[in-house]
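All protein chains of the complex are present and in place, except for one that has been dropped.
Entry: subunit A
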Amino acid sequence: MLSKRVIPCLDVRDGKLTKGIKFKGNVDIGDPVETARIYYEQGADEIVFYDITASHEGRGIMLKVVEKVASQIFIPFSVGGGISSVKDMRNVLLAGAEKISINSAAVKNPSLISEGAEAFGSQCIVVGMDVLKVPVSKKIPSGYEVVIHGGRKPMGIDALWWAKEVERLGAGEICLNSIDADGTKNGYELNITSLIAENVRIPVIASGGAGHPQHMVDAVTKGKASAALIASIVHYGEWTIPNIKKYMQDKGVKVRIVW
């Protein structure tokens, strides 16, 4: 039986973590490789790097980070942010990532999903979706609209329709981020998570809103997600991955407890 996955997400800019991360001990706070290694050793099931680098030079630095991570961390990890061509995907995968995550680029150019799936296999292609709760309308029957550019640009696309579409195009996974819940620490947006998870046959990763391990439990039970993305809850040291997993296990969720 598959375990539900707990996936810390690290934001990286020009090869450095953008948020301070509080660990005890002598950890260079700005180093994504060292931070990823710590999460790996603490039992993270996967790691997501979100590269918010804008410059060409920064992109090169990010590939070096990916290479370093791949030589020290032996769990799957994905890289997202700014990937907009098959060539970008290839560079990241060759550097050692298992998966690449595309978001805005997939909305603007959906064939990128199928091209990526064809070139590298569906299992490599994670489509990130940012969604915003809106009034139900003819155009947006699910009541959730796809937005891009970090939530700044509504696209007039229904979230459920888009989820089915990315599955049809060959995505291997959907990472569903609720803009409403993101950063609130009040829990994941369970309505749209379960609606999408019940209507596609690819895994859905819940993202946005985690503030307590109960939220992860809810995401994988009520929300029907296969995995839960976490960030500040672990970055600021309120909870550790082993504590989170212990909590989830005590609530009857199957998680990986030996690593």
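As a working rule, a residue touches a chain if its C-beta (ideal position, glycine included) is under 8 Å from a C-beta of that chain, and two chains touch if they have at least 3 such contacts; residues count from 1.
One rule holds for everything that comes next: contacts and distances are computed from a predicted model.
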Exercise. Between "Tetratricopeptide repeat-containing protein", "Imidazole glycerol phosphate synthase subunit HisH", "Sulfate/thiosulfate import ATP-binding protein CysA" or "Amino acid ABC transporter membrane protein 2, PAAT family", which matches the UniProt record of the unshown chain?
Worked result: "Imidazole glycerol phosphate synthase subunit HisH"
For this session: Tell me which residue among A:Ser55, A:Gln72 or A:Asn186 touches the hidden chain in the full complex.
Result: A:Gln72
Exercise. What subunit A residues would touch the chain not displayed?
Worked result: 1-3, 5, 40, 45, 70-72, 74-76, 93-94, 96, 98, 121-123, 172-173, 201-203, 224, 226-227, 256-259
